[in-house]
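Okay, handing you the structure first.
Only one protein chain is missing from this complex, and each of the others stays in its spot.
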Amino acid sequence: MNTPTNHWVLTFVCTDQPGIVHSISGAIVQAQGNITESQQFTSTESGKFFMRLQVEVKASKEEFSDKIAEVAAKYGATFHIDAVDRKIKAVVLVSKSAHCLNDLLFNQRSGQIPIEVPAVFGNHSDLAELAGFYGIHFESHNISDASTKQTFEKMLREYILKNEIEVIVLARFMQILSPEFCREFEGKIINIHHSFLPGFKGANPYAQAHNRGVKLIGATAHFVTADLDEGPIIEQNVIRVDHGKSKQDLVAMGQDVESKTLAQAVRWFAEHRVLLDNERTIIFH
Amino acid sequence: MNTPTNHWVLTFVCTDQPGIVHSISGAIVQAQGNITESQQFTSTESGKFFMRLQVEVKASKEEFSDKIAEVAAKYGATFHIDAVDRKIKAVVLVSKSAHCLNDLLFNQRSGQIPIEVPAVFGNHSDLAELAGFYGIHFESHNISDASTKQTFEKMLREYILKNEIEVIVLARFMQILSPEFCREFEGKIINIHHSFLPGFKGANPYAQAHNRGVKLIGATAHFVTADLDEGPIIEQNVIRVDHGKSKQDLVAMGQDVESKTLAQAVRWFAEHRVLLDNERTIIFH
Amino acid sequence: MNTPTNHWVLTFVCTDQPGIVHSISGAIVQAQGNITESQQFTSTESGKFFMRLQVEVKASKEEFSDKIAEVAAKYGATFHIDAVDRKIKAVVLVSKSAHCLNDLLFNQRSGQIPIEVPAVFGNHSDLAELAGFYGIHFESHNISDASTKQTFEKMLREYILKNEIEVIVLARFMQILSPEFCREFEGKIINIHHSFLPGFKGANPYAQAHNRGVKLIGATAHFVTADLDEGPIIEQNVIRVDHGKSKQDLVAMGQDVESKTLAQAVRWFAEHRVLLDNERTIIFH
Partner (left out) sequence: MNTPTNHWVLTFVCTDQPGIVHSISGAIVQAQGNITESQQFTSTESGKFFMRLQVEVKASKEEFSDKIAEVAAKYGATFHIDAVDRKIKAVVLVSKSAHCLNDLLFNQRSGQIPIEVPAVFGNHSDLAELAGFYGIHFESHNISDASTKQTFEKMLREYILKNEIEVIVLARFMQILSPEFCREFEGKIINIHHSFLPGFKGANPYAQAHNRGVKLIGATAHFVTADLDEGPIIEQNVIRVDHGKSKQDLVAMGQDVESKTLAQAVRWFAEHRVLLDNERTIIFH
């Protein structure tokens, strides 16, 4: 082969109907492509068909897109094509807790999470040094009332648009984004909630878990919507606890679960493995 | 040794204060006993001290009780002594689902759960045959309105008192016991709730879990109180699910978790490993 | 629709090459079929392509088979078509331990495992009553030396062939089948090994695990080959243990893991979700 082979990831969503797979695979055969990974799902709730393919093909992104666009037009589908190993652009919002940011940055540097992080924004400056170690621009912005929050969101909005940021990761960011901001970037903001949702919403979930005497505590990575703690769930994990653990112990034990769960959710999102079916996520892992 | 050795389990609860362990261990030394298992815990919430001991000793239950009673009097403690391998008396309440009853009865026959079950009561007759296979008396009682429920509870109450039943196990019993009944037998009724409480209270937790798109489903074994689905939690387990699972799938997958969680809770209760610290349980496993 | 719709499961295996998915999906489009579940995998080790589809179609099994056979001929593939909800025929071999048999029979009766079990064979008669409760024919055969084992295998072979048995499940059967028998029914015999293979092969794995002080014990469901404890692994699970557990405790704790792991493996096999890639299994769950 003289022409280099490209490796594309394709996601394809439309109303379920006969012949979709045949049409898509036909377009791939015509492009002399080779399917290296394939997953599909039909939602009985929404009647939608979801597909994720990885395809090795000599065709350029434009040529391959043109072929898929023909199929998409026929079925009224939306689709997305990206290079398998392209790193997506992420900003991370933080407050004082370091564990989630540390895990994200370590994993992006070691190549486990395909993101590049041009900037970390905090409402405190505690994590400036950690971001600096990974060579990442850090900015601390005061957020103490409605006015400063508005200023922060305006700055963030401009940064996101100017730098073509694809995902906003809330890595234990202890501020609530405005409904307007959440709506504008719906499906692009991932939060880690330090409880097994919907068990303990709101503040101090570990205190709630302790008071209730639960035997497992957990963490939930979810998309942020205007409806607080109610966005579509991407990933959840739990860890066993017992009566001997104090609230402080639960907080400490929960850190590993939070870091791991958020990192997993961001990894899947960056690999285009997370699709939305109304309130629920389809995860092609 | 000519005298046979007895093996007692002792639970001991009082307000925490210095010297308790020394006093109890002193009583055991005097009785020439040998501690084979020992666990203790002091609750920072309630300030109570909890202890569970297994002791090999030649002393009879009465002799051993007398010695411990002296210590208990000194510290204002409540205590309980039982033979380590005595099977406690349980009744099981069921409706139509067989999986929890099957698991309980299989495990009691094989000796994994130290209970004896003189009777199973149902509000349907579906499980008569299964109880019969294990040689257990089965009674079906119609419960369709306030009057029949009252009749059922009256019958059950009399049966429990007459037969010195020590625990009432609700093995997917789809009826709500009256607050009066719950209060009378508080700390002696164990229920399996088919969700990871406090996540999905009330009816149809699997449908709720499906609608919310959670990634883990669970089961909770808890004491029944007059406050529905709010009694102290004894044990919880979860199982991973994904977007491809229907509500029916979740129900089926949940059965193993429910059976295992209820069996574990009943085993610990029967072994005197479950102590109550107000709303929370202390589990000495 | 006047014609009833059939629901077929199709498995399809061949050397990987371009166009397979397009050809299969084309045959399904021609048959006016609807794909309800689809999974595929290409093994980089063997270069083989594996596919499992569930298809709703009006075509009869013969008509659908004819269409798929054309595709298979083109690619040199082997394929298998079955009704999605047909129960496959299984015999179970047992010794004295009841837990795995109890779990299998309970789950087949409740519909969780799509098998029918015309007979259980034991080298002891302990489990006759349990099989009887589920209305299943039970036979006990003495196996004490080479001669009686040969007689047993001869009887079993004839029973399997005469009754078109599709899977032989060893539910804690404490005898080693001859290499000839294993080879004749290769890929059709499923065993539960009471350890996390390849950790503790051979006899008394729980004693080995205890002596080594491991912190997790496990069970492995695998295909039986002539090479003892080395057949392809289907499923594995573990459970946490600690220093306080005796060998007897490990045996008791392991029972749940064994039952669950074997039941899962048999369920997947019966649903045609287990394919063989030389020494490894492909599990389409």
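Odds and ends about this structure:
So that you can tell them apart, the chains are marked A, B and C in the order they are listed, and the count of residues begins at 1 in each.
Just so we're on the same page, contacts are C-beta pairs under 8 Å (C-beta built on N, C-alpha and C of every residue); 3 or more make two chains touch, one makes a residue touch a chain.
All values reported here derive from a predicted model rather than from experimental measurement.
Touch with the chain that is not drawn comes from one residue among C:41, C:79 or C:159, which is C:41. By the touch rule set out above, chain A reaches the unshown chain at residues 98-99, 102, 106, 110, 112, 133, 244, 252, 255-256, 260.
Panel shows chain C; residues 41, 43-44, 196-200, 211-216, 218, 232-238, 242-244, 246, 277, 279-283 of it touch the chain omitted from the view.
The set of chain B residues touching the chain not shown comprises 18-19, 21-22, 25-26, 28-29, 32-36, 38-40, 42.
Rule of thumb we're sticking to: only the chains that are shown with their structure count from here on.
Once the centre of each chain is set as its mean CA position, chain A and chain B turn out to be 42 Å apart. Annotation for chain C: no residues touch 2 or more other chains.
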